[in-house]
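Here the complex is missing one protein chain, while the rest keep their positions.
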Amino acid sequence: MTQTAPPETRRSRRGRSRRTGAAAGVHLVLAGYTLIALFPVVLVVMNSFKNRRGIFGDPLGLPDARSFSLEGYATVLGEGNFALYYGNSLIVTVASLFLILLLGAMAAHALAEYRFRLNTLLGIYMILGIMVPIRLGTVAILQLMVDLDLVNTLLSLILVYTAQGLPIAVFILSEFMRTLSRDIKDCARVDGLSEYRIFFEVVLPLIRPVLATVAVFSMIPIWNDLWFPLILASSDATKTVTLGVQQFIGQYTVNWSAVLASLSIAILPVLALYAIFSRQLIAGITSGAVKG
Amino acid sequence: MKPTMFTTTAGLALCLGAGAALAQEVTLTVESWRSEDQAIWNDTLIPAFEEKHPDINIEFTPTAPTEYNAALNARLEGGTAGDLVTCRSFDGSLPLFNKGQLADISDLDGLSNFPDFARAAWSTDDGASTFCVPMASVIHGFIYNADAFAELGLEEPETVDEFFAVLDAIKEDGSYIPLAMGSADQWEAATMAYTNIGPNYWKGEEGRQALIDGTAAFTDPQFVAPYEQMVRWTDYMGPAYQAQGYSDSQNLFTLGRAAIYPAGSWEITGFTEAADFEMGAFPPPVQNAGDTCYISDHTDIGLGMNAATDHPEAARTFLEWVASPEFAELYTNALPGFFSLSDAQFEVDNPLAQEFIEFRENCESTVRVASQILSRGEPNTWNNMWVLSANVLNDAATPEEATAELQQGLASWYEPQQN
Partner (left out) sequence: MTDVITDTVERRPTPRRKRRLGGRTHIVVFLAPAVLIYTVFSIYPLIESLRLSLFDGLDDGSAVWTGLGNYTTLLSDPNWAVRFWNALWNNLILFFIHMVVQNPLGLLLAALLSLAPRFAGAYRTLIFVPTLLSVVIVGFVWELILSPLWGVAQTMLGAVGLGWLYAPWLGLESSALTAVSLISVWQYVGIPMMLIYAALLSIPDELLDAARVDGLSGVAIFWKVKLPLILPTLGIVAILTYIGNFTASFDLIYSIQGVLGPPDYSTDIMGTLMFRTFFGQQTQIGDIHMGATVASMMFFIILIGVTIYLVGVQRRLTRYEM
């Protein structure tokens, strides 16, 4: 295994002035796009601290003495049970992610590692689900949940999201696993490790960066889904943040202070979580540079 | 907590002589698309009912209007829908009844409190079965900024010419956008424009029935003319109205930046709260002074019973209450702008709501033209009307093209229109 050379050493080989110019260009593009990416978010958060007239009168201005107002937050916190909704979203997202990653990696490993009769067929079968929005099966899913007595439980959401996330996880993970060198695994086999230990102790650590990537991509549609919470778990006790916000918007169409406050409340924890999680992600991706 | 509840139950039951003292408590959930009404149900309607029927708990669980049909259908199919279901009128609910998802409630005593036209909106075509209790109708017209009118010395217009004179005056003054209307969400173009001003041209029920009978067509002048008026509206709508959505228009008006809002009466509650100026209302202007005026007085919202409910008795008890004069008064005053369809007589407190209800005295009522029978096939006439009305406002279709397409779509599946 070779470690990526630190970028500094690489760059020090080039001319200093050219480097400065090029670096400025790089920063210009990246910083420019970062602004574009963040501007709408900032706009929402900023305006959520204004009263209605301030929002409309000067949307681009910072809240000042005349327009500053917490009325939106007062309404949101007084009406919605957002702490509970967060808890629900968090449980559903984390549990689904865990299942998608674990079961997805196991299946991908089996498909990539072993030759058996139904391998190709099963591979195609598993990725079929990428192609069809699972939403098309809503009625049957609902009936199934009714039969299993899972309506208005978080478990119903977890099962559906796991089923929804598995195909893409299997697809990406198995593609990646096929590029892994066989030598390490075969070495481990010679050492007498069981197939299970090979998976957990050799393969899983190797695919960590990809797992992080799959985790982020699988997380987004789960956290943001509106449809299945609406159909399967719309009771007050199982409501997710996205559904709570959506209903809140419906309830206060004209009260934009409240709407923007509820949007901010929905955004901020995600950003906080992501800020924490992204370190892991970066670490994961950087270790992707480690070649086997 | 439990014992107190029992004593009240028993006490009340004794008073009412209902003999339900030992009845088990049941909880009924109400499906609705009126998320805005959550507070009114929780604070006013439900306590009033539960006081009388402590053994029945009501839970109001609305879904946003855009998701309502889809979510309700899925829940009905899956067997998880609420015990009580808020019904859209006519073809919006009839198929649910035909599929056996809404229960037949024709024998409900309270239904006698309603006039025939109200019951018709939630009955089979032959009138034999009724499946929802009529709750309210919404009346269309125009809400205006009375302060702005006073400032500019304007009066409520009665004829189309006066209407445009008023619009011209506002436009000339320049401090207000004359008409708070956009075409981005499409449905306002159909609901608040076309079927709002249209009845004056097609003579309300007369024109609507003629379409149903096949004796009139959308291409007839009385159905083209409202679109011609709408084309003239565009000069008075806000800049870039093509991207102006429903809530944009609401905000524009309630922030005092627009003078006239083509309205449905359901706006009254929100507007009364949000606007800090005086408001007034006038019905759609007629062509010539002295003409009979027609208003869109649309039977909009009813309440039915899920045929698969576990508590049919309790649900019927609640429906009886919804049909009672007490509910009519509570509901209309809690939600000024949703006018009870009950025969019961009571005072409406909100002055703006009073103005709307007075339209009924001078004008003939009719429902939205495409809501009954005409939207039963594919392409759906009401959907088409949304799209085409917006197209007319966007200058993407002429009135003739729009009505020709409406007619072509209808005639493609509706037999009486095929000759």
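Just so it is clear, A and B label the chains in written order, and each chain counts residues from 1 on its own.
Just so it is clear, contacts are C-beta pairs under 8 Å (C-beta built on N, C-alpha and C of every residue); 3 or more make two chains touch, one makes a residue touch a chain.
Note that the coordinates shown come from a computational prediction; the quantities given were computed from them, not determined experimentally.
Note that the absent chain touches A, B when the full complex is taken as a whole. Across the entire complex, the residue among B:D104, B:E156 or B:D185 in touch with the chain not shown is B:D185.
Within the complete assembly, residues 66, 69-70, 73-74, 77, 88, 90-92, 95-96, 98-101, 182-187, 238-245, 248, 251-252, 370-371, 375, 378-380, 382-383, 386-387, 390-391, 394, 396-397, 409, 412 of subunit B touch the chain that is not shown. Think of the hidden chain as still there; on subunit A it touches residues 2, 4-5, 7, 13-14, 22-23, 26-27, 29-31, 33-34, 36-38, 40-41, 43-44, 56, 59-60, 99, 103-104, 106-107, 109-112, 114-116, 120, 122, 125-126, 128-134, 136-141, 144, 159-160, 162-164, 166-168, 170, 172, 175, 178, 182, 186, 189-190, 194-196, 199, 209-210, 213, 216-217, 220-221, 223-224, 226, 242, 245-246, 249, 259, 263, 266-267, 270-271, 274-275, 278, 282, 285-286, 288-289, 291.
The definition used in the following text is that only the chains that are shown with their structure count from here on.
Centroid to centroid, with C-alpha atoms defining each point, subunit A and subunit B lie 41 Å apart. Listed in rising order, the residues of subunit B touching subunit A in the complex are 35-36, 38, 61-65, 67, 71, 74-75, 77-80, 246-247, 250-251, 254-255, 270, 274. Within the complex, the subunit A residues that touch subunit B are 52-53, 56, 138-139, 142-143, 145-146, 151, 226, 230-231, 234-235, 246-247, 249-256.
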